[in-house]
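A short worksheet on the structure shown next.
Missing here: one protein chain of the complex. Every other protein chain is in place.
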Amino acid sequence: MTSLLARDLCVDRGGRTIVKNISFDLRAGEALVALGRNGAGKSTLLRAIAGFLPLSGGRLSHTGAEAEIPLPELSHYVGHADGLKSALTAAENLAFWARMLARSDETPSPSSALQRVGLKRLADFPVAYLSAGQKRRVALARLFMAPRPLWILDEPATALDIASQQVLAEAFAEHRAAGGMILAATHAPLGLVDAATLDLGSAPADLGGNA
Amino acid sequence: MLKYANPTNFLALAGRLIPWLAAATALSLGAGLFLTFFVAPDDYQQGSSVKIMYLHVPSAWLSMMCYVIMTSAALGTIVWRHPLADAAQKAAAPLGAIFTLLCLVTGSLWGKPMWGTWWVWDARLTSVLVLFLIYLGLIGLWQTIEEPAQAARAAAILTLVGVVNIPIIKFSVDWWNTLHQPASVFKIGGPAISGSMLWPLLIMAVAFTFLFLTLHLMAIRNEILRRRLRRLSIDAAHAEEKSEATA
């Protein structure tokens, strides 16, 4: 995928237009951070782009070698819920999502993905035993289990400590260097270098300080 | 006594007791089965199918005794919030379910030749079936609530509510007209059963009691160890977090 083009996106929820006339271009290697106060529609926009909500107006298209593949199948979505089953171990959860999300049969081992987020030794622990921050890191390790060009991240740094935020920033840089794209909604700085920002209205502009 | 309420001391005590209890179980069960099959007489009406009694009656006793033990453990959980009481409760539920099932199945096998049917919906059979359902409900509750102390309190409340069923089972044969025969061992005026049948029955009852005690102690021990493992795992998960963060 070489670029993602959004033109005049509108999303309705409960009879109200939450997201109105949003346009942006995202090219390979770029990152876009959606900003806005609570309720400005950041999550709604991301969920619509991921294909979970219908667009009520506008056009979303992508170009490149994978243009015929639907956009959701090219996207990783990390939202508020971690998508983990507490009865299974961290490694089992990741192995499952690798099978489900990867396009090829060759997926990295769960333990190498967990090592990147500093949880290698906890691979065989049931997710129920992990703390909120650890669960979030297992959810983020999913990004490494299947290569997908677009990462859609809704508040990815929630419950993460400083060290993990650093790991996340490194992963972002690596993903962009390999031609990936990142679309994130956040209140806190994510460590995304030269990210474009998308203001969804009445947001204090200084939150964009992704130094 | 209080000394053994400490789980570590309890584990040591259980480790010493279990071999002796297991040996007592093997001896008494062997003796009981020998008496049942080779000494106890056939009934002049029922023939040799009367021998099902030597399994049926002790398992019925145990199904109720187990509930009584579980009830006392439940009181221990509610009053003292003691982890040992929690473990004793949890360990008793599957054992009770098994003894009750054994009682229902042997009763059913005995009922077919005697009454011409596998099952009747009379007060005794029904109240024992309800006991079985209560045991199953308790097992389900234990399995559903992950936090052990919370599960123990919930199970204790259900156990105490369900205890009303025990006198109903015991006196159902006296209160209602049922197909099931009335009590013949524990009754006012002494046992109404001949000594040649009474002795094997009592020995089997002792054997079942030893069997229950052995299994119960082993299950409590497992439960204590399982809880420790769970706690250590959670601690380890959090300690690991710190060491990897500093590395």
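General observations
So that you can tell them apart, the chains are marked A and B in the order they are listed, and the count of residues begins at 1 in each.
Methods note: contacts are C-beta pairs under 8 Å (C-beta built on N, C-alpha and C of every residue); 3 or more make two chains touch, one makes a residue touch a chain.
Keep in mind that, in the parts below, contacts and distances are computed from a predicted model.
The chain not displayed here is annotated in its UniProt record as "Heme exporter protein B", chosen from "Heme exporter protein B", "Cobalamin-dependent protein", "Probable tRNA sulfurtransferase" or "Putrescine transport system permease protein".
Considering the intact complex, the chain excluded from display touches A, B. Among A:Ser75, A:Ser164 or A:Thr197, the one in contact with the hidden chain is A:Ser75. Contact with the undisplayed chain is limited, among B:Asn6, B:Ser72, B:Thr126 or B:Thr209, to B:Thr126. The set of chain A residues touching the chain not shown comprises 13, 47, 50-53, 72-73, 75-77, 79-88, 92, 95-97, 99-101, 103, 105.
Listed by residue number, the positions of chain B touching the unshown chain are 108, 117-122, 126, 129, 133, 136-137, 140, 143-144, 146.
As a working rule, only the chains that are shown with their structure count from here on.
Computed centre separation for the pair chain A/chain B is 53 angstrom, with centres defined by C-alpha atoms.
The touching residues of chain B, counted against chain A in their complex, run 146, 230, 233-234, 237-238, 240-241, 244-245.
By the touch rule above, chain A contacts chain B in their complex via residues 118-122, 125, 128-131, 134, 161, 163.
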